[in-house]
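In this view, the complex is presented without one of its protein chains, the others remaining in place.
What follows is chain A.
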Amino acid sequence: MDIFSILTPLSIVLVFTGVFMGIIFGAIPGMTATMAIALFLPLTYALDMVEAIALLIGLYVGGISGGLVPAMLLNIPGTPSSLCTTFDGYPMTQKGQGEKALKIGITASIIGGFFSLTILYFFAPILASIAIEFSSVEKFLVILFALTVIASISKGSLLGGVFSGVLGVYLSLIGMFPDNNTLRLVPPVLEEQLYYGFALLPVLIGLFAIAQIMQEAEEGMKPAAHQNINLSKNKKNKFSLRIFNGQIINTIRSSVIGTFIGMLPGVGGSAASITAYSQTKNFSKNPEKLGTGEPEGIISSESANNGLIGGALIPLLSLGIPGDSTTAVLIGAFLLQGIQVGPLFITTNPELWSGIVSTLIIANILMFLLMFFSIRYMAKIVYIPKYTIYPIIIVMCVVGSYAINNGVMFDVWTLLLFGALGYVFMKIGIQLAPFLIGFILGKQAEKYFIDSLKGSDGSLTVFFTNGPITIILWLMIIGSIAFAIYDNYRTKKTAQEETITKVS
């Protein structure tokens, strides 16, 4: 296959390193794939584009997959997307079938990964070729759609989610407006430092890494409740591919759900595996057994969460809109290499596109081999104490922020400032994911909005009358808002019912 021809030996080594480090990050509770990519970004300054992507894709695949280890062994999801893996994985470990559970999860992961990769390969170019025709009106509406979707999945209050997203947009506007080179929203003292606004990377790692560490410090850095685990007490009940007999439909359905939820901009994370798990429960022959240690549940959760990867890359590579917080960091990586992702990306960078696809194939295979044959040793990762790992992470964050613009001390202060802000946000109920997506998309939203108005002499009707695609986009926006209101209403109702049953 000629798509592999672009890979150099170095890039294969880097995929391997990426997958390996990613699994470690995914396996340590509290560390996520997002954090792994953000921390390794500085290393990519020195690499060329294909090699940089090789490392980052490896980290992405490894980071998402590694989350299943603590989910099954400690009942703590290593990444948000492995939440549902705990439901059946942990009970299996308690029954002494830990190793079997891990191997089922790993196998389901690679199936989900390959499924979503196939969809990415065929679907992203089609979507991009449609998006090439977009004028600034459609581009603005796509961003608006992305922002409404985030709001609709935000946990807790719907209004709070929307507020968080819009706040992110507002803060992204700080600095100079490139159209007329005029500063706005900048305090006079900081005019020089904030000329281009806050740099994306320090904001990002501040919000995720530093804020997290501050929260852990508040709770006193307690070690997670580690149990003594015997991986396979039950020697008779070993893993074999036969478990997957009769689970084919389940696996495919969960991979499809994972991929398509990953495609929705801003969703990602736990939504995919939760949806897949609840569908598996709906279709299962014996739904009452799910949650007590059934392979069926692990298969659905894990194939969905690896299906997410290919799905989340589709809007990123074809529209330039991140599908989740991890791909948001990837945008930063592309920008660092001077590459603008968007509708033109695949046609103008064909070798990079095939590089991404072949890296994903290799990363999935390596992930499987690494985890399948060394899972007994990998499982020990969850015991690394926090007091060793957190100081290292802080220093890596500082190095990354300082180096991003070749040594700007203000970027380190940005990192610390947004670390503190992220911590306060978590306390007062402003949600980080919508905020971040708003922050990333804010400037583009403004550009397309102003461009549209310039083209129409200031008439706002242009957003409704610009052809059939605008109508479709508006329908999608209205649909996602309607769904959000319905979903919000439903969760409130079930929550009320639950409290009623608890009281009675």
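Methods note: a residue touches a chain if its C-beta (ideal position, glycine included) is under 8 Å from a C-beta of that chain, and two chains touch if they have at least 3 such contacts; residues count from 1.
In this text, contacts and distances are computed from a predicted model.
Taking the options "Lactate utilization protein C", "Tripartite tricarboxylate transporter TctB family protein", "RNA polymerase sigma-70 factor (ECF subfamily)" or "Iron-sulfur cluster-binding protein" in turn, only "Tripartite tricarboxylate transporter TctB family protein" matches the UniProt protein name of the chain that is not displayed. Which of A:V13, A:I243, A:I365 or A:I450 touches the hidden chain is settled by the complete complex: it is A:I450. Check A:V13, A:L127 or A:V166 against the missing chain and you find that the one touching it is A:V166. Across the interface with the omitted chain, chain A contributes residues 42-43, 45-46, 157, 159-160, 162-163, 166-167, 169-170, 173, 176-177, 179-180, 182-185, 210, 213-214, 217-221, 386-388, 390-392, 394-396, 398-399, 402-403, 406-407, 409, 412-413, 416, 419-420, 427, 442, 445-446, 449-450, 453, 457-461.
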